[in-house]
Each structure stands twice: as C-alpha cells, then as structure tokens.
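One protein chain omitted, others in place.
== chain A ==
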Amino acid sequence: MLYREAGDFKTTYADDAQTFPIAFDRWRYYAILIVAAVIIPLVIDSYWAKSIMVPFLVFSIAAMGLNILTGYCGQVSLGTGGFMAVGAYASYKLMTAFPELNIFFVVLLSGGVTALVGAAFGLPSLRIKGFYLAVATLAAQFFLVWLFNKVPWFFNYSATGQITAPERTVFGIAVTGPSVPAYASYLFCLAFVVLLAWLMRNLTRGKVGRQWMAIRDMDIAAEIIGVHPLKTKLIAFAVSSFYVGVAGALFFSVYLGAAEPTEAFGIQQSFLVLFMIIIGGLGSIFGCFAGAAFMIMLPVLLKNVMAGALGWDTTLATHFEFIIVGGLIIVFLILEPHGLAQLARLMKEKLRLWPFPH
C-alpha cells in the first residue's frame, strides 16, 4: 500500500472536486513544484536547458492547447504549427514595435493575437466535422506559413526573411537574445507552464469543460441541453490557440532566437504536438506533460544511446525514432486512447491495492 486513499474522506463537495483529492497526490504535486522551481534552476546547465527542459516546457504548452481543442472539445486540428507561427510573429512584431513592453506581456499578447486568429479559423467548425475539419485546419497551416514567408511586413523587410529576437530582460536578467543564462530561459518558460496549467485546470473542472466535452461526445444532445454549439467551439478554438500562440512566442523568442517559418513552424510541428497528446492522453492535463516529455526526450535518448554509446550512424538513430513513434501511435490509438495518463491511472489503481491481490 504505497499509495493510499484510505482515511481520506470527503465531507464537502468542494473537497471532492479538488484537483488532487488524495493527500498523497497533493504532497507529490507540491514536491514536484519545488523541484521544478527551486532545485532544477540551481543545477541546470545550457545543454539540459537547450536540448531538453526548454523544448519540453514549450511543447507542454502547445500540447495543452491542442488537448483543449482535440482532447476536450473533440475538434481535430492539424494547424498547430501555423498557429505557433502566428504567436511567434506576433511576439516579433510586438517586440520590435514596442521595445519598452515587458517580454512577459509580449508573450501573453501574442497568445491573445493567436486566439483571435484561431477563433476566425474555427468558424467553419460549425458546419464541418472530423476529417473535413482536419483538412480545413491543414489548409490554415499552409496558408499561415505561406503568409509569413510572402508578406515582408511580418519579418520587418529583413533581407534574409528571418525573424530574430532582440534581447529582453525580466528583473534585469536576459530571457531572450544572444546571451541568456540557462536557468533564466528555463524559469521564464516554467512560469508560463505553471500559469497555463492552472488556467487549464480551472477551465476543464467546471461548466466550460463540461460544455466542451458535451460537444465532443454528442453535439446534438449538447445542443438540446442548452449548449450553444458555435460559441462553445469558438471558445475552444480561441483558448487552444492562445496556448499554442504562447508556445510559439516562447519557441521563437526564448528557444530558437531566430526563425524562418517553413522550417520552424511547418506541418511537422503540427504532427509532433498531435502525437504528444495521443501518446500522453487525450483529455488529460497530465497527459500533455507526459506526451511532451516523451516526444522531446525520446530522440535525445536514442541519439545518446545509439549514436553515442553504440556508435551507430545518427541518421539510423533518426529512422529508429520514426519507427518507434509510429509504432507507439498505432498501439495507443488502438489499445489505449487515453494514453500514458490512463496507464498512470491504472498503475495507481494497482498500487492502491498492492501488495494485496484484492
């Protein structure tokens, strides 16, 4: 009985609706927060920040965004890369147009801009569903990347067509630009992750989340119960795009530093984030983190083991990664649509009883 809920009785409905109803989970959550916010920044080096922690945090945000839309509201999107580009270019334009504006607000405003764009692209969702909606969002993906390539206003007429993040500081410490301390880029992203995970929890635990899930599970019945279908879907598109936009802004300004739309925000990013939520678990906040961690760490791990330790060719390692991810997607789609999150839940169930068989 490593994991216990015995003796944990709920006497009020508010208690029962807590984020972590079991005391053990609550303590573990606080422990993770302390490790993430205090211990990791003390020990993190630039290799860990660059190749693991920052991309993990950024893609966790993107995965939360897509999971709101797809996992909770049931609207499939293949436009994640394009909406990340909107966030990135919004942050670039804001940073260059308003140099005094704090980078924190730049990122939030970029999310806001992306939310509006996302809601506009969500309009067809009232009429088209499933596969056809996916195709429509795919069109959005290509259109947006094309737009940022073609219209020079977006990249301030720079000769290369690239956008480059100028240096911005928080409390005097650089978080964007050429010389950012590892811990600063990590902590800056972490702040957004904590904030956005909290907001997502709030949205999904009550009325708004139930409206989304009702539309996902049976839109006709949802409407008959009084859920406004278009409004609900548009809110999902807007909130989702806000998250994806924030992720795009951070991806460009903190992680990449300089970006060019086709490569940084192409269709491969859309699929990457989609794979994250499928493997992590549709309709679960924990699943966003699990999926992002998995998809970010797998290539690093494979590269280190196969290319580093075993001395294989790096391209071979990359192909291996495709095979593993492809296989896992199929396995999860067929056997466990709720992904790693569900596996974790099942394990908890088992642990709760362990070592007693019944």
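Brief remarks follow.
The definition used in the following text is that contacts are C-beta pairs under 8 Å (C-beta built on N, C-alpha and C of every residue); 3 or more make two chains touch, one makes a residue touch a chain; residues count from 1.
Here is the rule we use: contacts and distances are computed from a predicted model.
Of the candidates "RNA polymerase sigma factor", "Amino acid/amide ABC transporter ATP-binding protein 1, HAAT family", "Ferredoxin" or "Sarcosine oxidase subunit delta", the chain left out of this view carries the UniProt protein name "Amino acid/amide ABC transporter ATP-binding protein 1, HAAT family".
The hidden chain makes contact, of the residues A:A214, A:V244 or A:A341, with A:A214. When the omitted chain is restored, the residue from A:E167, A:E223, A:E260 or A:E336 that touches it is A:E223. When the full complex is taken into account, the listed residue touching the unshown chain is A:I235, out of A:A115, A:A182 or A:I235. What chain A contributes to its contact with the hidden chain is residues 12-14, 16-17, 199, 202-203, 205-208, 210-211, 213-214, 216-218, 220-229, 235, 283.
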